[in-house]
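So the structure is just underneath, and the comments pick up after that.
Missing here is one protein chain; the remaining ones are kept as they sit in the complex.
A, B and C label the chains in the order they appear, each numbered from 1.
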Amino acid sequence: MANPQSAPSLAAVSAVAALTAPAPHGNIGVAISEIVPSIVSLAARAGHQADLAAAIAASAGATLPPPGHISHSADLSFLGVAPGRWFVIAPPAPPALLEFTLRQALGAYATLTDQTDGRAVLRINGPAAVATLAKLVPLDLHPSVFGAGRVAQTIASHINIMIWRNGAGQSFDIAVFRGFALSFAESLIASAAEFGVSFTPNLEGPAP
Amino acid sequence: MRINCPCCGERSLEEFTYLGDARKTRPAGDAAADVWVDYVYLRENPGGRHSEFWYHGSGCQSWLVVERDMTTHAIFGVKFARDAAIAAVVHTS
Amino acid sequence: MTQLFRVPNGGLIDRETAVQFAFDGKSYQGYAGDTLASALLANGVRLVGRSFKYHRPRGILSAGAEEPNALCELRGGARREPNTRMTTAEIFDGLCANSQNRYPSLNFDLLAVISLAGPVFSAGFYYKTFMWPASFWEKLYEPMIRRAAGLGRAAPAPDPDTYEKATAFCDVLVIGAGAAGIAAALAAAHTGARVILCEEDFVAGGRLHADRRQINGYAASQWADTALADLCALPNVTLMVRTAVVAVYDGGTYAALQRVSDHLITPLPHQPRQRLWRIVAKHTVLAAGAIERPLVFGGNDKPGVMLAGSVRTYINRFAVRPGTRAVVFANNDDAARTVADLAESGITVVAFIDPRPAASEFLRASLATSRVPLITGVVDHASGFSKLSAVHVRTENGKLETLSCDLLAMSGGFMPNIHLTTHLGGKPVWQGDVAAFVPGTLPPTMLVAGAATGEGGLAAGIAQGARAGADAAHSAGFVPVQFPAAITVLCTDDDALGFAPLWHVDGRGKAFIDFQNDVTATDVKLAAVEGFRSVEHLKRYTTLGMATDQGKTANVNGLALMAEITERTIAQTGTTRFRPPYAPVAIGALAGHHRGAHFRATRLTPTHAWATGQGAVFTDAGQWKRAQYFPAAAETDWLDATIREVRSVRASVGICDVTTLGKIDIQGADAAEFLEHVYTNSWKNLAIGRARYGLMLREDGFVLDDGTTARLSDDRYIMTTTTANAARVFQHLEFCRQVLWSGYDVHLISATEAWAQIAVAGPRAREVLRKLIDPAYDISNEAFPYMAAGEVTLCGGVMGRLFRLSFSGELAYEIAVPARFGQALAEALMAAGDEFSITPYGLEALAVMRIEKGHAAGAELNGTTTAHDLGLAKLLSRKKDFVGRVMAERPALTDAARPGLVGFRPLDTTARVRGGAQFLPPTADATAANAQGHVTSAAFSPHLGQWIGLGLLTNGATRHGEVLRAYDPVRGNDTQVEIVPPVFYDVQGTRLHG
Partner (left out) sequence: MAKSPQSGTDRYSIFTVLREALRGHTGWRPAWREATPKPRYDVIIVGGGGHGLATAYYLARRHGITNVAVVEKGWLGSGNIGRNTTIIRSNYMLPGNEPFYEHSMKLWEGLEQDINYNAMVSQRGIINLCHSDAQRDAYARRGNAMRLHGVDSVLLDAAGVKLHLPMLDFTNARFPIVGGLMQPRAGTVRHDAVAWGYARAADRLGVDIIQNCEVTGIRREAGRVVGLETARGFIGANRVGLACAGHSSRVAEMADLRLPIESHALQAFVTEGIKPFIDTVVTFGAGHFYISQSDKGGLVFGGDIDGYNSYAQRGNLPTVEDVCEGGMALMPQIGRLRLLRSWGGIMDMSMDGSPIIDRTPVDGLFLNAGWCYGGFKATPASGDCFAHLIATGQPHKVATAFRLDRFASGRVIDEKGMGAQPNLH
């Protein structure tokens, strides 16, 4: 039997590790970076919507938002994506920690699935963010329509994505299924190129 | 064409996939063979209003029932298929 | 000397910026702000093209997108762009254009002889001959016809430029930035609505720059500049020039083409050549103006015959004299402005020819000012060899009078530019008083303003525009406000049209209706004689309106003539259907970024980079790239590598990334109940920590998919689907969940990408895993037997899932870790297996092993097979209702004679059999009547040392031992095979329990 002490610990690798960052040129109209939040999908068990809402209010101090909207607690964001379904987003953490924590808190009322590794998330910042995204995202991102606290799932460049606005400014996060991350990032960088673009990988990589 | 998903709002066609006739309800397991043939193979296909299943696969993944005119493509209403299904059950029972 | 025909002052050209360009190899100079057409005219070039069929010499007819004649091949090499309208192409330094459809040169075109045989080449000529002998069509006639047909040539190499697509949203979209469109945009924008104003031209303003009009005491061109400046200052307005709205789709979706870089020699870095906009607008104002109609008389196609309004455009906007001696021929008063502008620019105007018996006051006054004589009559025909030299006028008393001239400005009235009103099926209606088709039913959220309504008049157009803009904004939810001053007080100079129809002059020579397709008045008559009287038949029989200009200048003249011949009104005759696009659009733009490697997204597994490092050759599995095999240094082909990989797995251990299999996390109190409905076999009795094979049918009873599902806890299952069907199955399950059994407490989440999953297969698999799985977990055969499943930790606490499944027939596991660790897991497995010579294996080896084990896969699960066909009938539960149960029982689906799954091996052990070969009885003829099934999958079995395979064979289950032919004529193979049970390896299945 092998010695457990000798078992190698596994290194995490970014979904866009293979991306070659564009050569910097001129102004940076769009800064793209990879972020690695924890993501868990959350749904109410049949007949327990109210219990779930109450449990979230009690444990996280947040209200569950309707689809298309985001609510926040101190550390968590709740992204409404479908009737009775949310994504919970939290700062980077080891796999399953968020799912585990939520399970403790929400127990019998919730269906939870860790999605952290299923998605890659890119952050798009800068004055040309909206102009860049117009080439990819078929949504009206005008602040009057998609302002602070808005989230949507849609299709961009043939790839299903989830997009939300960070705060009220020109900053957006986009989550894609991990296998598409490289393809999507390439399209994103190509779309941003005319405005001047930079890319910052997540150097630490995802949390181990 | 743009479909106003009750969850996601108005979205373009490419986010959805189409299944077909939504007026049909799945027969009971012991229903007669011809009832099943009808359910699986025969279609309404009218010149005007058509009630149809669409799947919002690139959005909220809801199955929807869309009321749409087959000749003009005008859309009269969109609802969750789950609600429509429940309504149908309530209606028939 | 250059630009001899340039007027010394005025125009929207930049005389400071001279531009060199070449046409047919000869260099010329123009100015920034010129189109290729205006620059050629400025240099006195009149002959610019040849017609499609008769190769007649042609000049520039118009100044816009309606141009039928002046087409060229723009640029060269891979950027060659055939059929480009010179009238809309902006010139740039270094532009290079060539005439097309001529041989050997534009001036001397041998094919013009066809013109002599014109009467034979009448409409419909092809349908009546070239039939004998039948075999000559492809060999002789068709190639000859094809070479003569067509206009320019496609580029010889892939397009080097890039394209983009983008989406924009607005409350009000205004199409066309002429007087009406500017007013509409201003009125809408002042309510606060988000406005997009699209203008096809590179300069906004429409006819305001082409005509010398007055608005509120300003020159119209100046009014336009001021109004546009006001507009652009508003934050809620986007003005897009060089952007034509080309199509209307359902739901307020518009396609617009922005020519981002066509005015540059090559696009700037990171800039596309063109950008396709999908504009989603709550409401729309169409203000696309009107197109002038030619008059139909003999020789009306001679270079030098131009549309009267376009003559003004050249004079006023481009400061070009399109001729030196002009005649004006018109059935309306608008052309009187042409007389004035011609005279002003120093061109002699010989006469105004007018078929109307009584001239209006407006016309008389204008002619008097310019001292131009009015001749009541018609142009019988025009003459001149390769360009116009005279017109022959039939006066009202029947006399034929010759007027020498090199320019004829003609106007047959106006056709409102209603193209975009029809794309959703709206039928235009004929309005007699303005002699034009005007918009009928409009797309649900569209309004029309300006000349596009058919009602002329500058003041009226501005007023209509303002009203439409305000109404559109109001309908989009904005509160009406007072109009800005520029569009409230309105005072313009006189408008007059005074149109009287003249559809055709029956004079000498070929009278062209469709210039580009060479459709003449005679052709229309012939169509009528032969019964092609419906306008749609007329179009298809004569090709009227089918050229690159889609008959923008031709259609009404053609159908009006048809109406006359068949003694119907124009309203009864109707018009042909308009179709998108409004103006032709480069295919590249409609494709955007999605070409080459970016045609579709590429989906990569978590071990992709690692596999690349291992030298993997990849293959496409849907959007996924999967390792097909891992060639070793000495190996020359895929088969060597595959055999080695299979041998290694069977002898020791190998690993294969199976992440691509669909994984669906199924949770809820009713999860088991749900599985009972979607799978044919039973699930409620599956223990926690166990997995089971499941079969799924479509509701029509045929097999949809298969896979294993594991129970992780009381209310949680992990289902796997095949890679190919993952999306379809997920959608199907959601349908079952939301629609068919909507009362259940069950949720489905796709977890395919969350987990990197690697198969570890072979007799040493457990030993390898044992090194990685944390010691707390007992994975001995007893504790973790075949079909066990559970959560584990590995490598010192990394969470994982372990499944004891085997596709290969060996002792095997699938181990899953969060995707971020996938690459490290592969590396760790390789390190741990080093002592066993662990081998990565790809899809080829996977296929060999599953064929040896007789597992059905894609080629057998092909959508037409049943559970019976696959030998899986025992999985059809009789105790419950599941999708497909009833229809699967139909006799045709259970008929024993259906092709069923068999194995086979060639009698000649060196022979190779391939997928797609047909089974025939050994001595029967190779005919369809004798066909009994086909080979679905074949592989070289290293274990048996020969090719083997699976197939679907009539009555398959009862035919083991029979010898048949595997007949593969498309690959030149015909091999005798013995039918055997579909399991070739470890029939008892002892290895996978090991």
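The rule is simple: a residue touches a chain if its C-beta (ideal position, glycine included) is under 8 Å from a C-beta of that chain, and two chains touch if they have at least 3 such contacts.
Keep in mind that what you see is a predicted model, and the values were worked out from it rather than measured.
Visitor: Please identify which of the visible chains the hidden chain touches across the whole complex.
Guide: Counted over the whole complex, the chain not pictured touches B, C.
Visitor: Which is it among C:26, C:128 or C:684 that touches the chain not included here?
Guide: Among C:26, C:128 or C:684, only C:128 touches the chain that is not shown.
Visitor: Quick one: which of C:14, C:493, C:506 or C:536 touches the chain that's been left out?
Guide: Considering the complete complex, C:536 is the one touching the chain left out.
Visitor: Quickly run down the residues of chain C that touch the omitted chain.
Guide: Counting over the whole complex, chain C touches the hidden chain at residues 52, 78-83, 119-120, 122, 125-132, 134, 137-138, 142-143, 145-147, 149-159, 161, 163, 165, 247, 249-250, 253, 255, 276, 278, 423-425, 522, 525-526, 529-532, 534, 536-537, 540-541, 543, 546-548, 550, 577, 579-581, 584-588, 590-592, 594-600, 602, 619-620, 698-702, 704, 858-859, 862-864, 887, 890-893, 914-918, 926-928, 930-931, 934-935, 937, 967-971.
Visitor: What residue numbers in chain B mark contact with the hidden partner chain?
Guide: So the residues of chain B touching the unseen chain are 1, 12-14, 17-21, 33-34, 37-38, 40-47, 50, 52, 54, 68, 70-73.
Keep in mind that, in the parts below, only the chains that are shown with their structure count from here on.
Visitor: Report which interface contains more C-beta contacts, comparing B-C against A-C.
Guide: A-C
Visitor: Cα centroid separation between chain A and chain C, in whole Å?
Guide: It comes to 32 Å between the two C-alpha centres.
Visitor: Go ahead and note the Å separation of the Cα centroids belonging to chain B and chain C.
Guide: Here the centre of chain C sits 28 Å away from the centre of chain B.
Visitor: Specify, in ascending order, the residues of chain B that touch 2 or more different other chains.
Guide: Residues 12, 57, 61-62, 80.
Visitor: At which residue positions does chain A touch at least two other chains?
Guide: 85, 138
Visitor: Given the complex with chain B, which residues does chain C contribute to the contact?
Guide: It is residues 249-253, 278, 280, 424-425, 444, 699-700, 727, 731, 734-735, 738-740, 742-743, 881, 885-887, 890 of chain C that touch chain B.
Visitor: What part of chain B is in contact with chain C in the complex they form?
Guide: By the definition above, chain B touches chain C via 1-3, 10, 12, 17, 19, 26-29, 31, 33, 36-37, 39-41, 53, 55, 57, 61-63, 72-75, 80-82, 85-86.
Visitor: Along chain B, where are the residues that touch chain A in the complex?
Guide: Residues 7-9, 11-12, 14-15, 57-62, 80 of chain B touch chain A in their complex.
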